[in-house]
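The complex appears here minus one protein chain, its other protein chains still in place.
So that you can tell them apart, the chains are marked A and B in the order they are listed, and the count of residues begins at 1 in each.
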Amino acid sequence: MSDASAGMLDHAPHFNSAAHEKRAAQMGMWLFLVNEVLLFAGLFTAFFMYRFMYTDTFRYLAFVELDWVMGTVNTGVLLASSFTVVLAVQAARAHKSNQVGLWLLATIGFAGVFLVIKYFEYTHKIHEGLLPGSYFSYDLSESIARVKGDPVKMSHIADANINLNNVGNGAPMFFTLYFFITGLHGIHVLIGMGLLGWMAKRAFNGEFARRNDTPIELSGMYWHLVDLIWIYVYPMLYLL
Amino acid sequence: MSTHTALEEGFPAKHFLNQGTTFKSWATTIDHKRIALMYLVTVLFTFFLGGVFALLLRIELLTPGPGIMDAQSYNRVFSLHGIIMVFLFMIPAVPGVFGNFMLPLMIGAKDVAFPKLNLATYYIYVLGALFAVWGLWNGGVDTGWTFYAPYSTTTATKVVPVLLGAFTVGMSSILTGVNFMTTVHTLRAPGLTWGKLPLFVWAIYGTAAVQVLATPVIGLVTLLVAAEAGFGFGLFDPARGGDPLLMQHLFWFYSHPAVYIMILPAMGVVSEVIATFSRRQVFGYKMLAGSTLGIALVGFFVWGHHLFVSGQSTFNAGVFGVLTMLVGVFTAIKVFNWVLTMYKGAIDFKTPFLYAMGFLYFIIFGGMTGIALAVVSLDIHWHDTYFVVAHFHFVMVGSVVMGFLAALHYWFPKMFGKMYSDRWGLAAALFVFIGFNVTFIPQFLLGNMGMPRRYYQYPEVFRTLNVMSTAGAGLLGFGFAFILIVLVVALIKGKVAGPNPWFSKGYEWNTTSPPDMHNFHEVPVMVDAPHAYEKVPEGTLAAQEAAKTEAEGAHHHV
Partner (left out) sequence: MNELIESLSWMNDVLFLPPQTSTLAPKIDFLHWQIFIVTMLTFFAITSVIIGLYIKYRRKEDHQVTEVFHPPLWLEGAFIAVPFVLFMAWFTLGFHDFVWSRTPPKDAIDVYVMGKKWMWKYSYPDGPNMIDTLRVPVGRPVRLLITSRDVIHSFFAPTMRVKQDALPGRYTEAWFEATKTGTYPIFCAEYCGLNHSAMIGNIVVMETREYDAWMDDVKRNTYASRIDIGMTEQQATMVTQGAKLALEKGCARCHSIDEANTLLPPTLGPSWVGLYRAERKLADGSTVIADEAYLTRSMMDPMVQLVAGYPPLMPSYQGVLQSGEAAAIAEYIKTLKKDSPTKLGAR
């Protein structure tokens, strides 16, 4: 064994050095993230397949029922949280454990804001009877009638080239996929918050002042992925 | 390998089995060898459970009419059999047990890259298994292991816990894949280049890649079907605008590569066993390693051959048919190379070798019937008949179980330091082999006759062959019990095996049997390729290179 060359950092006995261990940890995390991407890729495939089948319905519902302002604000919030995670990783590299903790708390704060906004979006939709399955009580024709009475919305619909005659089938599909995709992403946000919270606790214990920065870096990678998935979900659901 | 100091002969005083004997020392161990043994016990139990259900099915099918159970129970039992065998036995069996035990030994590492994750993976698997078994016990499911919508989303049985169990087991499989891939990339001993990697390691590596890339999709499918069954989303229900074929596409996108998760490690085992017992490096190392990766890769693009008569377009059927043929070509390459490995060898016909030959037999017939099924027009007749059942049992049970048993008999002395009776081992192997053929050859013929699968009752014409099949199943069950007795007897009063009872030059034999807690007393240096039994001709370039690397290795050692 070449313990002497590994420096002062701790490492597990089956690795040669802390750098070796870090390389392995990063690779493991990358592989895990590949698997996460594929999980969502399956859902995106399903979404685009149904969007192709029911194009006008999907576009109409995205326009009428999804609040793009909330979606955009949430995108900004998540981008900001990614930035604070980067700062946490920077601090960890400089072995400033307390700073790491603070930046992580800021990240968790942003994540919390994201979930609160999501909560308002969800309650509004559940109130409208958009929860799919047996709770689904949405009256599409009433919605269309309402939109037809609103000249501003009608001009938007004309601009977007949505044919109201074709809006009909596929409404349950849209909301099933909406809730499934955002719900699964939301679960990932929650898991990320738990992970970052644990890291913050370790940071305030001063652990990253003397140890390597691998745990923070890995948590950061996970959080970036959660952010990245939203970057795809947001235009797919709200803007297309 | 001349660079290695002599190993402790006989049974070592200290080894991984006796370093802590309390329950806690096992339950909290992060040693890959102990985790492998925990997997072994668990998968043997799930195999027993699945086997009992198989026997119940065969007994029911003795008579054309109702026999020992009603239709609903029959539908549940065949679902139980499939789900347990596929998700709880076959997928974790070879990677979980032999991958865990042998991978670090074969690359000269002290452990896998993430030992704690490894233990967690085992518990996640057990949790998923308990979840599934609990669901199966409480009402069960009657959908078959394929969970085709819209049947699975409208049935009254409890699909949700079973699906969540399958999801959890899938998560465990993904993490195992991540762990093994990272281990191969980062923990190879000095001198072990990619070109020298033992073929079992290549097989585990290919398997791990499939696990990471394919399993998330089945995870998603199980979640979607569970949500649909639980809340009635209607995603696969045509009455609400959904598409049932989407479910089949997503399902087979995972479940076909899953077949390769099962078969690739078994192929790796066979490569090792044939090399050891023929005393030759495998014939065409690069072709064998390459075809392993080829199967892993092409395996992702063949799922549509499960849907030849489902209503997909003729063009799609053609594309999936051609790609499926490529898997057949890769497999054929492997078979030829294995056979020719014996050429100019020094063959010793021991129990593991018999299992390897059994594997060849099953892969030839399983593979050729697979080719026949991919000839699209023939699939019209055979699709969803007993022919398909017999085909995938030849591949998934014949080949995979032969590979599993070959591994068990080959590495048993390494794992436990004891040797079983070769004569009894051979006898038990013959029972399994004969029992298997008597069970499944009649099923090929039943498929030819046109008997659809998952049939509770059947017309009188199918009776004779069904009775034969049931008789074979009894023989097969007896064979498995026989093996268990032989091995348990060996554990209790077998002879001491010594570090290398097969005189193998595989890397894993460079340590005591059973291995030390940390695998090796000193970091091994891989000078020769594994299984280098051949005489290096004097004066050749190869001989000079060998001398040079040997000198470097010796230097590194100091």
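Some notes on this structure:
Quick note on the criterion: a residue touches a chain if its C-beta (ideal position, glycine included) is under 8 Å from a C-beta of that chain, and two chains touch if they have at least 3 such contacts.
Note that the coordinates shown come from a computational prediction; the quantities given were computed from them, not determined experimentally.
The chain omitted from view is touched by exactly one of B:H32, B:R58, B:R280 or B:H409, namely B:R280.
Note that of B:N118, B:Q211, B:T385 or B:N519, the residue touching the chain absent from this view is B:T385.
Which of A:F15, A:F40, A:Y54 or A:F208 touches the hidden chain is settled by the complete complex: it is A:Y54. Within the full complex, the residue among B:A71, B:L130 or B:L491 touching the omitted chain is B:A71.
Within subunit B, the residues in touch with the undisplayed chain are 71-72, 75, 142-144, 148, 150-151, 154-155, 238-241, 244-245, 278-280, 283-284, 287, 308-311, 314, 317-318, 321-322, 325, 328-329, 332-333, 335-337, 339-340, 342-349, 357, 360-361, 364-365, 368-369, 371-372, 374-378, 380-381, 383-385, 445-446, 448-450, 452-459, 465, 503, 533-537.
One chain is missing from the display, and on subunit A it is touched by residues 52-57, 163, 165-170.
Keep this in mind: only the chains that are shown with their structure count from here on.
Centre-to-centre spacing of subunit A and subunit B amounts to 36 Å, using the average Cα coordinate of each chain. In the complex of the two chains, the subunit B residues touching subunit A come out as 109-111, 113-115, 117, 174-175, 177-179, 181-182, 185-187, 212-213, 215-217, 219-221, 223-224, 227, 231-235, 240-243, 246, 250, 253, 518, 523. Touching subunit B in their complex are the following residues of subunit A: 1, 12-15, 20, 23-25, 27-28, 31-32, 34-36, 38-39, 41-43, 45-46, 49-50, 53-54, 132-134, 169-170, 172-173, 176-177, 180, 184.
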